[in-house]
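What follows is a short report on a single structure.
Only a single protein chain was left out; the remaining protein chains are all shown in position.
Up next, chain A:
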Amino acid sequence: MFVVATLDDTVSIAPHLFNEQLSTIVAEELDRKLANTIFQELGLCICLYDILSMGDCILLPSDANFHIKVKFRYVVFRPNIDEILVGKIRSSSKDGITVTLGFFDDILIPSTKLQHPSRFIEAEQTWAWQYETGDETHDLVMEIGEEIRFRVVQEIFEDTAPKESPNPGASITQTANDDDKKIPYTIIGSISEPGLGLKSWWIETS
């Protein structure tokens, strides 16, 4: 679920921080830069794990800051493919269910990866697993806020950094709209296996 990754970066330290402990300031700067951001192809950055090494402090002409090369390890949320996670249902729509872990919200379980057969109840805007026992079918409803266990099947990284438009004359409103929709890191989940789905479905009552 979580990993620790080694990163390299150059940190600039402003003069008013010179009187503080160097490692503390470097740690704070790194957290300010990275915490709660998506690092492309890596995952959601949580917090600094430790600093491995710091290079020499470099001064540049006409710049009061000094710059220092740092090698450090960072705690990152990056579940493996096939890993099992537990979250809470955030919303449901015809396309599927979105799940939140509290610190990470962009998890989608598409309608094709729900338990089979499932149906969408338009009136209540919820999904239900049509569970068959003998001749009867029961609707097992998946309400918002319930705990759900799912398997990670895919991860999608999308670069949301502003890009240069290929033709500068293109309408600005259009590109702005596109940017809104982009999610830098999406996890696709599946609950189409025994044991997956709402936690309450699989509690043994023996």
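Methods note: a contact is a pair of C-beta atoms (placed from the backbone, for glycine too) under 8 Å apart; a residue touches a chain by one contact, two chains touch by 3 or more; residues count from 1.
In this section, contacts and distances are computed from a predicted model.
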Pick, from "GCS light chain", "Trafficking protein particle complex subunit BET3", "DNA-directed RNA polymerase III subunit RPC9" or "N-alpha-acetyltransferase 35, NatC auxiliary subunit", the protein name that UniProt gives for the chain of this complex that is not shown.
"DNA-directed RNA polymerase III subunit RPC9"
In the whole complex, of A:Ala35, A:Leu140 or A:Ile183, the residue touching the missing chain would be A:Ala35
Considering the whole complex, which of A:Asn80, A:Ser93, A:Gln154 or A:Ser200 touches the chain not shown?
A:Asn80
Per the touch rule stated above, chain A touches the missing chain via residues 1-9, 28, 31-33, 35-37, 39, 42, 44-47, 49, 73, 75-78, 80, 82-84, 86, 101-103, 149, 151, 193-196, 202, 204, 206
